[in-house]
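All protein chains but one are shown in place.
Our next item is chain A:
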């Protein structure tokens, strides 16, 4: 049921050119962050085998980021949409994506988090994130048949995700086998609950942002209508203004 709802939401994403661009860029950003974080983690771990896996994983994530960026660029060329940031008014999603809370790599962890979590919990979290990512990307893949290059990119990514799930699982099993089962289970449990809380928060932000924009639209046609009419009647400010002011330190404390 949940996946049907998700599929419906994702279909709306891919059929709207602007949302498609934002989604591709947001995927690219998440993958790039993931690569950065995994690179940091690879420098911290003692096990040489795990380090090799993490480095390879980091490279995969960056490659995925580039694939999404290329897809975004192709889409931009086809549609003429500007890149993020070119258009000040269209960046409401910056907030709705909850950037303030730094939904970083893989949707929920921050770069360098291995220092905070420790090796076992970190790998548990990567494992849970990769499992979830594989499911989400498979859903997306099923909806982009009309874009063969993007479909091929998803296919490649899904293949990589299998490897990411497999090597993290291998290490979790290895740690279980040496008496660290409790640690592994606690890590998995904590990762799953973080995902749930994160998803709930994102849902809240998304609905909140839609409602706020609707209210602002209503306000525009009611409360602001007389002010708008007055503003149009008023004389515009002159284009050129003489200043003669120093940009001294004292003036820096004001936000105006």
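The definition used in the following text is that a contact is a pair of C-beta atoms (placed from the backbone, for glycine too) under 8 Å apart; a residue touches a chain by one contact, two chains touch by 3 or more; residues count from 1.
Assume contacts and distances are computed from a predicted model.
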item	value
Chain left out of the displayed complex - its UniProt protein name, from "Decarbamoylnovobiocin carbamoyltransferase", "Cu-processing system permease protein", "ABC transporter" or "Membrane bound protein complex subunit mbxM"	"Decarbamoylnovobiocin carbamoyltransferase"
Touch with the omitted chain, as defined above, among A:6, A:73, A:169 or A:183	A:73
Contact partner of the left-out chain, one of A:20, A:62, A:140 or A:164	A:62
In chain A, positions touching the absent partner	25, 28-29, 32-33, 35-36, 39, 55-56, 58-59, 62-63, 65-66, 69-70, 72-73, 76-92, 94-95, 99-100, 102, 111, 209, 212-214, 216-217, 220-221, 224-225, 227-229, 231-232, 234, 236-249, 252-256
